[in-house]
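Showing chain A:
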Amino acid sequence: MKSNSWRQFKAILRKDIVMELRTKEMVSSMGLYAILTMVVYQIALAEAGESFDVRLVMPGLIWVAFIFMSMLGLNRSFVHEKDQGCIEALLLSPVDRPVIFFAKATGNLIFLLIVEFLSLPIFSFLFMQGRAGYGNPVWLLAVVLFGASVGIAAVGTLLATMTVNTKGKDVMLAVLFVPLMYPLLRAAVGATFAAVIGGPGSVETFWAFMAWVVGYDAIMGLVAYGLYEFVIGV
Partner candidate 1 sequence: MNEIYSTVIPQAPYIIGAYGLIWVALLGFVGMVFNRLRRMEKELAVLEESLKRREQA
Partner candidate 2 sequence: MKRNPLAEIMLVLGGLLTTAAYFMTFFWAPPTAYPDGRVDFAQKIFYFHVPVAEASFLVLIFTAYYGIRFLMTRQRIYDTKAKIATEVALFFVLLTMATGILWTKVEWGVWWQWEPRLTTYFILTLAVIGYFVLRNSTEDEERRAVYASAFGILVFINAPISFFITRWLESIHPIVFGGGKGSGLETTMLVTFIIAQVGMLMLGYAFYQLRLREEEFKERVEALKIEIGG
């Protein structure tokens, strides 16, 4: 039975990846969105002047980009399940509902991370050249990106499963997603800030914020997992 679930998990994940490779729908739209946000940031910072330390706002800016970008992707990830009623065929098969949750969330996590890890260097390239560098080792940034994306994918997968069945899917997802994401985003920005600025004690602050991120992931991930069965069944 267990190995069967594992097989199903792999099958759903593989299907999502194959479809993404074929259509490049999620990654390309998310990536494009991230780049467009950076253009908008250029406008936003246009009058700030050269002396302005971009590092102070950079953590916030990248998370703003990532949160809106992730909503775009999460929405897409369920549209094709819904389109031809495929989700019904999936539910008809003898698959445990949590397997669907884990597979979809993992797929979403992978796509999110790909776009995040591609757009972060572009952000640095566009905004941080010739300025003070990162205060702490860059791998700390990778840790935040991964930690926060887990939470985004878990809660986002649950919410996207719901909002795909509502009127005005995209807006609906934002309305539900942002309030629930607040603690995670706040901690992620704090951790990113500590990683970027550096200075004495910043590493401790970083890990303290990461503890929040992990705590959020654990609690909300668990709740999302528990609720998924109900939400996908109707």
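Here is the rule we use: contacts are C-beta pairs under 8 Å (C-beta built on N, C-alpha and C of every residue); 3 or more make two chains touch, one makes a residue touch a chain; residues count from 1.
A word on the picks: all candidates are chains of the complex that A comes from, given by their letters.
These figures come from a predicted structure and were not determined experimentally.
Peer 1: Looking at 1 or 2, only one should touch chain A in the complex. Which number is that?
Peer 2: Only one option touches chain A, namely 2.
Peer 1: For chain A, which residues are in contact with candidate 2 within the complex?
Peer 2: By the definition above, chain A touches candidate 2 via 155, 158, 162, 165-168, 172, 175-176, 178-180, 182-183, 186-187, 190, 205, 208, 212, 215-216, 219-220, 223-224, 227, 230-231, 233-234.
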